[in-house]
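Report on the structure given below.
Missing here: one protein chain of the complex. Every other protein chain is in place.
Chains: A, B and C, in written order; residue numbering restarts at 1 for each.
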Amino acid sequence: MADYLPHTKEDLDEMLEFLGMDSLEQLFAHIPAAVRLTQGLDLEPGMSEPDVAEVFARYTSANGAQASHLTCFAGAGAYDHEVPAVVKMLSSRSEFVTAYTPYQPEVAQGVLQAIFEYQTLVSRLSGLPIANASLYDAATALVEALNMASGATGREKMVISAGVHPHWREVVRTFAQGTGHEIVEVPLKDGVTDWASVDASGAAAIVAAYPNYLGVMEDMSAAKQLSLDNDALLVLGADPVAAGVLKTAGQWGADVFVGEGQPFGTPLAFGGPYLGLFACTIEQIRRLPGRIVGETVDSNDRRAFVTTLRAREQDIRREKATSNVCTNQTLMAVTAAIQLGWLGTYGLREVATRCAQGAHFLFDEALKIEGVTAVSSQPFFREFALRLPKNASEVLRQMAGDGVLGGLALSALAGDGDRSIEGSLENVVLVTVTERRTREQIDRYVDVLRRAVR
Amino acid sequence: MADYLPHTKEDLDEMLEFLGMDSLEQLFAHIPAAVRLTQGLDLEPGMSEPDVAEVFARYTSANGAQASHLTCFAGAGAYDHEVPAVVKMLSSRSEFVTAYTPYQPEVAQGVLQAIFEYQTLVSRLSGLPIANASLYDAATALVEALNMASGATGREKMVISAGVHPHWREVVRTFAQGTGHEIVEVPLKDGVTDWASVDASGAAAIVAAYPNYLGVMEDMSAAKQLSLDNDALLVLGADPVAAGVLKTAGQWGADVFVGEGQPFGTPLAFGGPYLGLFACTIEQIRRLPGRIVGETVDSNDRRAFVTTLRAREQDIRREKATSNVCTNQTLMAVTAAIQLGWLGTYGLREVATRCAQGAHFLFDEALKIEGVTAVSSQPFFREFALRLPKNASEVLRQMAGDGVLGGLALSALAGDGDRSIEGSLENVVLVTVTERRTREQIDRYVDVLRRAVR
Amino acid sequence: MRAQAQPGGRAASAPILGHEIEPTIFEMSVAGRSAYQLRTTNVPATPLAQLVPSAHLNDDVIALAEVSERDLVAHFTRLSHRQFSVDLGAYPLGSCTMKYNPKFCDAIAADPGLNSVHPGAPAELIQGWLELLVTLEEKLCLITGMSAATLQPAAGAAGELTGLLLMRAFHTANGDARTRVLIPDSAHGTNPASVTLGGYEVTTIPSNDRGLVDLEALKAALGPDVAGIMLTNPNTVGLFEEDITEIASAVHEAGGLLYYDGANLNAILGAVRPGDMGFDIVHMNLHKTFATPHGGGGPGAGPVAVSSRLADFLPGPKATRNEQGSFEWRTPARSIGRVHGWHGNAMVLARALAYIDVHGGDGLTRVAQYAVLNANWLKERLRATLPAAYDRVCMHECVLTATNLKSKYGIRGLDVAKALLEEGFHSPTVYFPLIVDEALMFEPTETESLQTLEALAQAIERIAERAVTDPESLHHAPQSTPVSRVDEARAARHLISTEDAAAR
Partner (left out) sequence: MRAQAQPGGRAASAPILGHEIEPTIFEMSVAGRSAYQLRTTNVPATPLAQLVPSAHLNDDVIALAEVSERDLVAHFTRLSHRQFSVDLGAYPLGSCTMKYNPKFCDAIAADPGLNSVHPGAPAELIQGWLELLVTLEEKLCLITGMSAATLQPAAGAAGELTGLLLMRAFHTANGDARTRVLIPDSAHGTNPASVTLGGYEVTTIPSNDRGLVDLEALKAALGPDVAGIMLTNPNTVGLFEEDITEIASAVHEAGGLLYYDGANLNAILGAVRPGDMGFDIVHMNLHKTFATPHGGGGPGAGPVAVSSRLADFLPGPKATRNEQGSFEWRTPARSIGRVHGWHGNAMVLARALAYIDVHGGDGLTRVAQYAVLNANWLKERLRATLPAAYDRVCMHECVLTATNLKSKYGIRGLDVAKALLEEGFHSPTVYFPLIVDEALMFEPTETESLQTLEALAQAIERIAERAVTDPESLHHAPQSTPVSRVDEARAARHLISTEDAAAR
């Protein structure tokens, strides 16, 4: 029985003979004996594919992954959107899947042109002229945005709304340990950033989320004004689905847009691989993190695409690079281009609209349940936080028993002491509705919630 | 929202204007009004893909298709073999899937070469030099074989062993209504064809199955002798998996080989699309049904493949064609070539061997159950019939409740009065084991059977 | 050194990189290499010799190929790159309806809930499958205006033969021994071939100068020995047989039945139904009209629907809704018997139902309307370059002719077809139907856009121009394809149909 190694006994013999060796071990003979493994790896021996499939069947069994069977009302950057068969088929074509970074453009026009189209789409959705060829996810894209702001301003202070996704803020704090950025968090009041409560002087960036992670559409003029007043960059983290109908980051005056691209054709996938969207103004182009594809011509003067402005990148600029990113999320970027091609101009609008319609419908119905109240009185888009009369985790557990993933408990998502919500988080649940949720499912949600909070 | 029709309102207007028409209906105006549909089709309006997926979820639900969840011990030409991810991936590449018959060889070398390789594989497995590019399934391939025999001998009488799959025999009888063939069925005695019981004089073909549908490996010399004695063609229907280790049709002296190619990479698929394997001697080449691919060169003298000997086919020979087949099962043939490439020389042997090992192990264990007896005392390969102390359909129903598809009830498969089995069929079940069945599953089978016959 | 350069991992044959030939999998084989992996079963590994009497064991090992999974993947991926397909570009191959097939239907057919079901499983365990089949039968009957159908035939030709056996069973049941079936001279080759296999003789009816059945000739051919007529409508010239009601009454009056070859059903969905035209038996090519990708030559499915007086003869067993509202297999009272080893190409049937459901009555009607619109537009657009064989409103396909190019510049229809390959399009069907000289049969289908049709028209115009300026180059087209024009005669003269026949 085979694994994936093509070497026959005869091949091995011939190759070793050619090398003048008589065993494979000899190839490793120059490794100091003191550190050589003598007994091999302490792992089970190899199994056949069907045997491994059996092992994995345990991980994915009804017991191992109940969550995969529930009707999903959870969001927070990870959304249960329609991914049609056509997008799955195209994005899994092996030419896209088994290529690497397009270092040889003559045989990589497929990936290069797909990225070019992706960059165009991200640029249009963000309202900013420059988009890169993808970053890991929204959280790390935000870190790159802060590094850009710091490079642009020569400053270290980052003023961040607590309306930014709690995980993103956490990631920002982690990487600040290396960059030395000073992170100043701005609390929310009734779901809206209380910019007045902080001193933004000397800030490199003003960072806001739109809609914020609680779903609230904040008026971004305030953040923009603050950035202008302090000569800071305005960095907006935006929901790219909502971006199909809301004012763009560019229209709000943002210098940098970051977003989570998962909604564009990538499954929930337990959180990854996702897709870090990134766009910025032309002024920042020399500080752009990661790859960018540009149009050019070949030696026969035909249009061709190639990665460009490479002098910013780590392989050339090394310790002075704008970012350390190398392997990124190209396949997800290609997938996003395909999914957005499928949605088209009006499909994305329709999806965004249906999300909002579903969310508002559920919100209105849920508020009819005794003891359930809204956390904020502000206009929201497709996500909203509810305060329940009981511990949210408990309620979610009970709802799961009825086949519904009722949302995310804020105590788990944000952690105690988070400044996005006034008062205790314990009873707060963040609820999301996508275009895949039917009225029947929403009605059932309300029923199940009603029973669970009783 | 879209279907798959690209025509925009503007396109329609422009096209109609170009044609000097002002409505689509005008295109149909020359159809006599008396027969025109005025109200459109009496079908529900179109639904979106996700809506249709909901409808299909009902068909495939646990209720609708319990059988898909059972551990499968049913066979009779439809076998639950391993189909690895790599074969599924390759055979679903859209270039293979969305092409048609390779009428333009310059842009169809992919399919043509794959068929050439398939023909080689079928030729080797059958031990016969000529294989065609596929037929619908084994049953209809057998009909083609009889037509070939009739063409070769100018006779109409077909002497068929009752060891041939009951459905194939039924199909043969159906098509004989058109060809006028006289079908003489030869009963089995203790699982072996009782050739002596019939008069084969004037026969066009002697038809046997190897192993026969009850799994029994009959000595094919008898059939061969009969064909020689009567100047008839010997037509063998063989299990192509067993063919990996048993004597080939060619070695037994067959003139024509037919078989069911489903075991080579095609799922159970509720019976179709499957794959009719067909091979024959060089003498019969001008009577070959369907397509055949041949090697040649292009105008630059490079190797190329093309469909050949086309003068036999319906599009050229019309009412004198050797067969009416046009659309065949190319994708399954390509799949078979891929699967056999994956199995390779020794993989197929290993699969065949494991089938036999599993079947014999189960057979021995099952016979230990009180009241369970073998229908035949003859050597079998990977399939066998058991006589139960109870109605077989009843027993199978009960076993299904325990998660096991215990085989096929002969009363359903063959129908009453079938001459393959002496005595009543009512309590007889046909059991199959493939390489996918583990000892644990077999032990469970025996347990469940024991309980069911109690 | 022994090592031969063998291109397992070398892509020189993939058109993206070059134009070398792709070795066969046998040429890539290296003894001792393999790809397969089987599960651990713990079944006792009794030696085969103990299970199989030695008289049955093959003393030789049958050599297949010995390749790694990597080489297997590279080989078939490269072969796929040497293959044109609908997903790459337009495929206006007349009579074949090479429309775009929704990937959604592929996903339906890949659902293990349908795909992992054994065809012999007891009916109680497969109610969903049976309901699916019953539903499809009902919808196909509604679409064609018939009363019952069999889903067993695996393709159009199988449907034809099934239909002819039904015709025979019907007449036989009436004690009526008829011997001839009428077929227009424009008919597809499967029709006469099926008639022969159905045990009938073919009588060919000529077409008139309008490309339609010559009604007088037809009437003259009718008689008490005529079992029926096989027609496709629109016919293979792409024209609607306008005299259909007259034809139908004439045939019926003579005691014959009307068989409808449904290969061209795509033209008339929602516009007119075979049943309403008077047909008694209808086969459908689900792979043409209802969007099964053609698989490089198959699989398809060719259900046959009939009027009520023929329903009792249909093949069985048939999925049937019983009185309790559940589903079971039933064989019609006077069934001709099975025409397929199991229940037909079931996964194709499932796809077709999904396709019908997505489109609905309104969508299917649009399918036909746009297919017909596209064909007429193309025909008109090319009027000056390749005139239509018959200058009338066509249905979903148009038969154009290259006789002008041939007489003036020596450029045949085949040359045009081959040159079109270089232009990024698949060729139309050439030299069919046989009654049209230098026929080029274009069926754009409804899924191609106006803009694509315009690109196609411009490509043909460029070719026509080359016919004037550089006719020689057209005789050598195509050159940019994986192989250039193929020597078909040599393949037939010197048959090499397997690796073993090839002297390598």
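Here is the rule we go by: a contact is a pair of C-beta atoms (placed from the backbone, for glycine too) under 8 Å apart; a residue touches a chain by one contact, two chains touch by 3 or more.
For clarity, every value in this text was computed on a predicted model and none was experimentally measured.
Touched by the hidden chain within the whole complex are the displayed chains A, B, C.
Only one of the listed residues, A:G154, A:G180 or A:G423, touches the absent chain: A:G180.
For the chain left out of this panel, the touching residue among A:L396, A:L425 or A:A452 is A:L396.
One chain of the complex is left out; on chain C, the residues touching it are 3-20, 30, 33, 37, 68-71, 73-74, 77-78, 81-85, 87-90, 100, 102-103, 358, 421-425, 447-459, 480-482.
The set of chain B residues touching the chain not shown comprises 1-6, 8-11, 14, 18, 47-51, 54, 84-86, 88-89, 94, 107.
Definition applied: only the chains that are shown with their structure count from here on.
Between the CA-based centres of chain A and chain B the separation comes to 48 Å, rounded to the whole angstrom. The geometric centre of chain B is 19 Å away from that of chain C, both derived from CA atoms. Mean C-alpha position of chain A lies 45 Å from that of chain C. Listed for chain B are residues 49, 82, 84, 89, 94, 350, 436, each touching two or more other chains. Chain C has residues 33-40, 69, 73, 77, 102, 104, 106 in contact with two or more other chains.
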